[in-house]
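One chain of protein is taken out of this complex; the other chains stay put.
Labels run A, B and C following the written order; every chain starts at residue 1.
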Amino acid sequence: MIKAGIIGATGYAGQELVRLLLQHPQAEIVWYGSRSYIDQNYYDVYKNMFRLVDAKCMDDNMEELAGQADVIFTATPQGLCASLVNEEILTKTKIVDLSADFRIKDVEIYEKWYGIEHKSPQYIGEAVYGLCEINRERIGGARLVANPGCYTTCSILTMYPLVKEGLVENNSIIIDAKSGTSGAGRGAKLPNLFCEVNESIKPYGVTNHRHTPEIEEQLGYAAGEPLLINFTPHLVPMNRGILATAYANLKPGVTGKQIQAAYEKYYADEYFIRLLEEGAYPETRWVEGSNFVDIGYKVDERTHRVVAMGVIDNLVKGAAGQAVQNMNLLFGLPEQTGLQLVPLFP
Amino acid sequence: MIKAGIIGATGYAGQELVRLLLQHPQAEIVWYGSRSYIDQNYYDVYKNMFRLVDAKCMDDNMEELAGQADVIFTATPQGLCASLVNEEILTKTKIVDLSADFRIKDVEIYEKWYGIEHKSPQYIGEAVYGLCEINRERIGGARLVANPGCYTTCSILTMYPLVKEGLVENNSIIIDAKSGTSGAGRGAKLPNLFCEVNESIKPYGVTNHRHTPEIEEQLGYAAGEPLLINFTPHLVPMNRGILATAYANLKPGVTGKQIQAAYEKYYADEYFIRLLEEGAYPETRWVEGSNFVDIGYKVDERTHRVVAMGVIDNLVKGAAGQAVQNMNLLFGLPEQTGLQLVPLFP
Amino acid sequence: MIKAGIIGATGYAGQELVRLLLQHPQAEIVWYGSRSYIDQNYYDVYKNMFRLVDAKCMDDNMEELAGQADVIFTATPQGLCASLVNEEILTKTKIVDLSADFRIKDVEIYEKWYGIEHKSPQYIGEAVYGLCEINRERIGGARLVANPGCYTTCSILTMYPLVKEGLVENNSIIIDAKSGTSGAGRGAKLPNLFCEVNESIKPYGVTNHRHTPEIEEQLGYAAGEPLLINFTPHLVPMNRGILATAYANLKPGVTGKQIQAAYEKYYADEYFIRLLEEGAYPETRWVEGSNFVDIGYKVDERTHRVVAMGVIDNLVKGAAGQAVQNMNLLFGLPEQTGLQLVPLFP
Partner (left out) sequence: MIKAGIIGATGYAGQELVRLLLQHPQAEIVWYGSRSYIDQNYYDVYKNMFRLVDAKCMDDNMEELAGQADVIFTATPQGLCASLVNEEILTKTKIVDLSADFRIKDVEIYEKWYGIEHKSPQYIGEAVYGLCEINRERIGGARLVANPGCYTTCSILTMYPLVKEGLVENNSIIIDAKSGTSGAGRGAKLPNLFCEVNESIKPYGVTNHRHTPEIEEQLGYAAGEPLLINFTPHLVPMNRGILATAYANLKPGVTGKQIQAAYEKYYADEYFIRLLEEGAYPETRWVEGSNFVDIGYKVDERTHRVVAMGVIDNLVKGAAGQAVQNMNLLFGLPEQTGLQLVPLFP
């Protein structure tokens, strides 16, 4: 059994990790870290866990935890993982960091977009960007995995084959994304109150959301050159789910057939990516509770653009599910172990 | 592997059965019955099942199905199971009927409340009421199990120990129940449209909802005498979940300690029933997607009443989960097989 | 024009008062009081008011306000109005208090249920309980009106005629109430976050909600003797609306005809109370945004009980609308002035 510790176990992503690891046949949770709820029963924080988890919340002591756990998940605010990690810890255990600390290779970009100083830039280089479908081979041997962001996972996977195959104008990409409210976290903030979110939709972080450079970096690797995108997230009155609607100008002469071929080339054998049949578009309800990414597209002959659409459950493939997928890779398990989840509907 | 056939696989309860059986280690689905969608891909009806189910919908041919399946689940409108079942079928296979056809022992009451003629009253006697926590020993040997209704499961389990132990005035029981909208089924009816249900709560079936006699019969068995209740269901703008808030006058001298003891006597060892700690009340969110029943109560010294509250996921413990629990009993499997589901939150 | 000041203008009830007074033909708002947002633009707190309100939030200075306003609305936490009011203020202006401070005549009951000391018990006697349909004649001449609570308005009006006419057993009344989330206020608290409220229903304040003694006192006046009830509120995932489902044992021999006659006797001529036709039950969606109370009932011959149901918009008839109705009475205006609001649906 893989011994897993969670730092930040009482956020929504942390709790989802608990849900997935409890159902994982080869993992057990040895540490429920939560600074806010130290010494409280975990099930008092999340009553769905009553009678399922019989542990108390513990402090964020990564050093001690490193001695007990085979893998540490950090589902914490930006900056925390970078401030705690060190050589001794990385020698003892593996880390899957769900924060943004090690996602962006250019530390200046990280510091500019996040507005904080990076406390351990020396590990940025070795950290592997844990988007399993793309970086699978490099994850297995890593000590430190940077688990991708929710919007970024959905956005990158939706556009990757088209960019990789050079079918679209790189700088024409516009991603209009929509997220359920669990993406905003469990902090007690007025804008996230039920009555403020319900019966409304709003854009936010227009032109400056922090997931923008992460998408640009990864799609830039695929393109073989830097690129700039527009990314606009929106808050939707639902609990879970992200939909990315991406627009791009096709390069001259590119046809729908080539688009289809590109998606199949990269995703036909991927268990977690479901390429929808022609004319079908993804809807968040069909992936809820699962690690699936549903992708569809439509070529617009009139404007010579492609509209590509992808959906994920932001807490699963966008956070905890992908983290477990990375854990599986780190420990040589079949990638789907504990993740063959049938989406819950309705 | 248990071969399972489903008649009515494209209703919400039928689809939930599919979800649970796909994740069940010792069952496989051999028949996706659906008169409305014959020959269509099951995943076109429920796109969450894309790439998970590769079968087409089939007709409601119970005779043919009986030759192929070890167990048949009928998740169909009232009257259908009773019109199809016969001796030959019951000799070949077992039936778990999710409709009301075999729940009520007095056929006159059935016909009066449901307004239809019962087509095979000869099987009412042998049918076992499949409320596992109460009728467990009798289910194992049955050929025909009447899977309880959603409201009834929640209502009966919430009140059973108090009635059984004679702590409350039997005819004082009032149950005010609230259900998510999946309980209304997937029929395309105006009152169930999003804009009609959203941002509203309403009572319906006041004094004449069909689950009333079912609750009365079962609680009557517990009481050792017939009893009458008031039962009022309400429609809540959410997908899943039932909350039953039950009121009863305590018999003279009855104390909170006795109430607590009664609940513990019957439920302390039940895996699927979680007795909440003192002062905690159940909320539907904490059982979503699981087979749990959460129960709490409060004694009101001022009025000498008890307020007992229970919640379930109407599609799981209120339908498909309980059906699988019954299947497990029918085939001698541990009752929790395939049902150790961690509630999905948020 | 009536000059109105609002203390607590940035809570949900305060904001609803602003909405109603802006549309009132004979009132103008002269003071937007809000301790939390002093000197901020009111429209920055509620952006629906952009270009409609050009004022900044001000402190809770009731003394100064008394010199400027013909009427002061206090939409503030319990205890504040009682701590600010004094003879000088009451000489200069009229007060409609939306808090509970002056609703309960027995100060000991108030202090016990609210857990705070009453700072000006000397005004409890003269304060008029502002349930207009019942206390209409006494409100006109008052200096201080205690605006009823949301649950209480709905509960009392639903049961009043039956109690007043002596048709039900007084101590048998059980009220199971359901409220939208705006009733919980705009405080940034974890339990009121979107993801915590959405897709769930829960009971709270079981046997000890503060509106209980208020309902008991008022129904007790109607009954001509003290009575005890059970009152259980529930939180529903919607913004607005309260539904009260009330149960009571009919006195021997009481018939449905008498129930109907009682409702007609008291409500047939009330503009804001809509007695539904036989067989129709109230739903919160049909009163949203309006000052209406919709009431329906069903007599259960089997159990000899009546199930009476009422709905209101908790922010209108349950708070701001009733406050304006009281203002109209205080200033001799037709009671419907500014309140002929067509319910907004969907």
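Following the convention adopted for this analysis, a contact is a pair of C-beta atoms (placed from the backbone, for glycine too) under 8 Å apart; a residue touches a chain by one contact, two chains touch by 3 or more.
What you see is a predicted model; the values in this text were computed from it and never measured.
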Which residue of A:Asn61, A:Asn230, A:Gln260 or A:Gln340 touches the chain not shown here: A:Asn230
Among C:Met1, C:Ile38, C:Leu52 or C:Leu190, the residue in touch with the chain that has been omitted: C:Leu52
Hidden partner chain, touching residue among A:Leu22, A:Ala55 or A:Ile174: A:Ile174
Contacting the left-out chain in the complete assembly, out of B:Leu52, B:Ala66, B:Val197 or B:Ala308: B:Val197
Residue in contact with the excluded chain [from A:Asp97, A:Glu133, A:Glu196 or A:Glu217]: A:Glu196
Residues belonging to chain A that touch the chain removed from view: 171, 174, 176, 178, 180, 195-196, 198-204, 206-207, 228-230, 232, 234, 236-241, 243, 245, 247, 281-285, 288, 298-300, 302-303, 305, 307, 309, 346
Positions on chain C contacted by the hidden chain, ascending: 12, 15, 19, 22-23, 46-52, 182, 199, 239-240, 274, 276, 280, 283, 285-290, 294, 340, 342-346
Touch residues of chain B, complete complex, unshown partner: 12, 181-182, 186, 188-190, 192-199, 237-239
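The rule is simple: only the chains that are shown with their structure count from here on.
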Whole-Å gap between the CA centroids of chain B and chain C: 38
Chain A and chain B, separation of their C-alpha mean positions in angstrom: 37
Interface hub residues of chain C, defined as touching at least two other chains: 195-196, 198-199, 237-239
